[in-house]
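This report refers to the structure that appears directly beneath it.
What you see is the complex with one protein chain gone and the rest in place.
The letters A and B name the chains in turn, as written, and every chain counts its residues from 1.
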Amino acid sequence: MSTYIVRRLLLMIPTLLGITVMVFAISRIAPGDPVSLAMGPGGQMDAERAADVRKARMQLYGLDKPVHIQYGRWLWRVVRFDFGDSIKHHRPVIELIKERLPITLTLNLIAFVIIYVVSLPLGVLAAVRHKQFFDRASSVALFMLWSLPSMLVGQMLIGYFCGPTFKNWFPPAGLSSNYADQLPFFPWLADRLWHLVLPVFCLTYAGFAYLTKQVRAGMLDNLQADYVRTARAKGLSNWAVIFRHAFRNSVIPVITIMATLLPMMLGGSVIIERIFSVPGMGLLAFEAVTTRDYNVVMAVATIGGLMNLIGLLLADIAYAIADPRISFESSV
Amino acid sequence: MNKDGILLSIQGLSVSFFTDEGVVKAVQDVGFSIKRGKTFALVGESGCGKSVTALSIMRLVPEPPGKIVGGEIVFEGRNLLALSEKEIRRVRGNEVAMIFQEPMTSLNPVYTVGDQIVEAIKLHQKKSTSEAWADAVEMLRKVGIADSAQRVREYPHQMSGGMRQRVMIAMAASCEPVLLIADEPTTALDVTIQAQILDLLDELQRQNGMSILLITHDLGVVAERAEDVAVMYASRIVEVADSQELFEEPLHPYTQGLLKSLPQLGFSGKRLRTISGTVPEPLHFPSGCKFHPRCPIGCGDRRCQTVEPRLREVEAGRCAACWYAKGYEK
Partner (left out) sequence: MSSSATGKQSQAKANWGVSYGEMVWREFVKSRLSAASLIFVVVLFLLAIFAPFLANDKPFVIRVDGRLHFPLFRNLRPNDYCVFLAATVGIFQLLLIRRNRRRIDPSIRGAVFWRQICISSSTILIGGILAFVFVPRRLDATDYKALVASGEASDAIFAPIPYGYARTELKLREQPPSRRHWLGTDDVGSDVLCRLIHGSRISLSVGFVAVGISSVIGIFVGAILGYFGGKVDFVGMRIVEIMMAIPTFFLIITIVAFFPRSLLNIMIIIGITSWTGDARFIRAEFFKLRRQDFVQAAVSLGLPLRSILFRHMLPNGIAPVLVNATFGIAGAIFIEAALSFLGFGVAPPTPSWGQMLSLGVGTTGRFLWWLTLFPGLAIFFTVMAYNLVGEALRDAIDPRLRKAV
């Protein structure tokens, strides 16, 4: 199994290189010189900032050299996680990322757990009660949830539950209250979680609608399978058949779905962190794009790709464990 | 109960499927008896209802579209159709076991072969896990799988089709059932393997004295392995007989047609003989005798077109459902 992991890690390298090439290419293809780009449309910039921008670019790849040298220099720095300095914050980008990434990861991880914990039983139940009221009603409800834009949900939640206008149950922004530093651990934790409720809800509802549909579809297929008939013929009870046989097979494709869910949620983080002002990678990306902080933008794209690839690798490993038909010897 | 050595007696069984396109009467008024220790063959073309009949014995007919709408299945003095869910589960796998046509898909791909046999053993017998595993290894050996101690920990996808079917048989026979239902057990296998599997079933029958209900469309298999035969056509039984009598003197035109269409050694002619026409669609059965449109006798006969002949005993131990069968009208 360790050889399998090592082999997959090695295969990740060309993909990672490809990501860096793509990110670099985007930054180079962009029209205009770095200062005017940084200014944005119809903008002005003072001389000091313009000098900062030029210096940052020089630092990263030296503007006068041919393209592939520039790429090489940039890549050499990236490999050591040196993405240069943020123009806006005047700090190394990597520090910003180190601060913000864990927050986004925590948010997404909690969301993942909730999604799986809720979807699996719900999907199984819907499949078992196929064509009955529960199944039909939940299908409709899930479909509607899936189509709801997160912006709408987030803003409505803030509007109704966070402000003076209606109810004031939840904090509208941030990760902790202002006085949180002074609290002992458990109240601090509770305060944190209280802040996280709404953002996590927004992250989960779409993913959970999608996953439940997939679980239900998988279960429906497996419940029709021949081996389920064999299991019944052996005299197994209905629940044993559903869980030990049908469900165990349905879990396999559901794991691969993790690979689709992850990029969806990373992308969704941008919107949700913006709405709820949660200081994570998503918000960092948003600010960077708004202020044309290029080093940060490129760093976020690269790190985002890296996170995604790691997630895909974990999904593949989990898949290989779950399905005995996949042997660790098989390649790619 | 030992009543004339009859183990299972089906009477008036009717099964219907309620689909979006209409009600499909898959099995109508089917009845026959299986003797202890003997092999009973149920023959017919695809779609005639023989598999559904077999599934009904263990009440495995999928309930939402399907429903057993009438009849009795008497097994060891009990009507299986009247048992509670818990009671019928005790019968399944234990007293009556079933093997299916597709060994590829009939085994769960994520569990080892041993896991699946042990599951059956532990369900019906009070044995510890290690005892059950030992039994599983022994069963695999009995069905002719070499290196059974090693094979028992393999997954189905690591085995060939013939081996998988042996595993199915091992699983079914592990609790020593008195009746084994084999639904086209060899149709999906190579010809060379077919004979081996059928020999294996014979061997188990000899050792345990179990009866076999063999569902097949292969008349050759029927001639070699079965003592009694029932022929099904379009949801009804059209003839029941001792296997030898059936082949020597078939009474129903459908059976006659089937036998005539078998290629014979020494046959010289341009075309094989067939039964004209096609099997009717279950949603649109013909009126009267369901075979009449294809029957050389009945296609022009008014009675055959309008009134359906019931299955009647024409001699001791022989039944037929045809107005013109010998001995039908007494």
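Note that a residue touches a chain if its C-beta (ideal position, glycine included) is under 8 Å from a C-beta of that chain, and two chains touch if they have at least 3 such contacts.
The structure presented is a predicted model; accordingly, all values stated were derived computationally and were not measured.
Visitor: With respect to the chain omitted from the figure, which of A:236, A:298 or A:320 is a touching residue?
Guide: A:298
Visitor: Using the touch rule from the top, list residues of chain A that touch the missing partner.
Guide: Touching the chain left out of view, chain A contributes residues 14-16, 18-19, 21-23, 26-27, 29-31, 37, 41, 143-144, 146-152, 155-156, 158-160, 163, 165-166, 214, 217, 221, 253, 256-257, 260, 262-264, 266-268, 270-271, 274, 285-286, 288-290, 292, 294, 297-298, 300-301, 304-305, 308-309, 312.
The working rule: only the chains that are shown with their structure count from here on.
Visitor: If we count contacts the way the header does, which residues on chain B are in touch with chain A in the complex?
Guide: Contact set of chain B toward chain A: 58, 60, 64, 89-94, 97-98, 100, 102, 105-111, 119-120, 123-124, 155, 157, 168, 171.
Visitor: Flag every residue of chain A that touches chain B in the complex, lowest number first.
Guide: Touching chain B from chain A are residues 130-131, 225-227, 229-237, 245, 248-249, 252, 322-325.
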